[in-house]
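Here is the structure we will look at.
One chain of protein is taken out of this complex; the other chains stay put.
For chain A:
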Amino acid sequence: MAQIELAGIDRSFTVGDSRVHALSALSLAIEAGEYVAIMGPSGSGKSTLLNLLGLLDRPDAGHYRLEGRDVTTLSADEQAAVRRSRIGFVFQSFHLVPRLSAAENIALPLTLAGIAPAERERRVARALRDFGLEERARHRPDELSGGQRQRVAIARATIMQPALLLADEPTGNLDRHTGEEVTQLLEALNAAGTTLIVVTHDPAMGRRARRQLMMEDGKLKSDSARQSSRAERPPPAPEPLG
């Protein structure tokens, strides 16, 4: 059983009078611990796919099984619980809460999960140490460099030890050198066992992943692991759309 199984996923948006098919008839399986890069032109549905994987969005059709469980039918609160415990997000624009210090930003998922303050403090202290942010613990986001901000965001994304780390253009707002550092950080987390799925524009970064997915017009154009996956599980026949 793969960690992530998508079958016949459709997601479309209504813009004005027309419908935009952000994802159509998408099927995909990702094993635990994989390192996957999602690439493709702008508007090809990469972010929509990542949001679906992160349970921030629901498909119009199809099924998503996460760790063997069909998560598309879960209630909003149940999905929140899954996000809280199993999924970490890293965003292009960091999304740090401006009034909270680095340490407090990192502690947010623990707070939301209702973990006791003492335990919280212990885990945040270790995360600060692991990510080289000890000196910056009390600083607010506007007192941090871009690289430091993204490190805080990654520390926050991993503080709950999620099984799945989703990153949407994590280096998009960083210079090449800092971007490289952040990429290495994410790869180290993947090496420690976390499944890593990265949306990226950067072909160089994409090549570093063990598996590349190419998106185009809401469809999977190519999958570097397709041969093997096709042999095991042929994708369902695409259904004609209404």
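Criterion: a contact is a pair of C-beta atoms (placed from the backbone, for glycine too) under 8 Å apart; a residue touches a chain by one contact, two chains touch by 3 or more; residues count from 1.
To be clear about the criterion, contacts and distances are computed from a predicted model.
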Can you pick, from "ABC transporter", "Tryptophan synthase alpha chain", "Putative ABC transport system permease protein" or "Sulfur carrier protein ThiS (Thiamine biosynthesis)", the UniProt name of the chain not shown?
-> "Putative ABC transport system permease protein"
Identified contact with the non-displayed chain, of A:H95, A:R176, A:R207 or A:K221 = A:H95
Which of A:D57, A:E180 or A:D223 touches the chain that is not shown?
-> A:D57
On chain A, the omitted chain is touched by residues 51, 54, 56-57, 76-77, 80-85, 87, 89, 91, 93, 95, 97-100, 108-109, 111-114, 156, 160
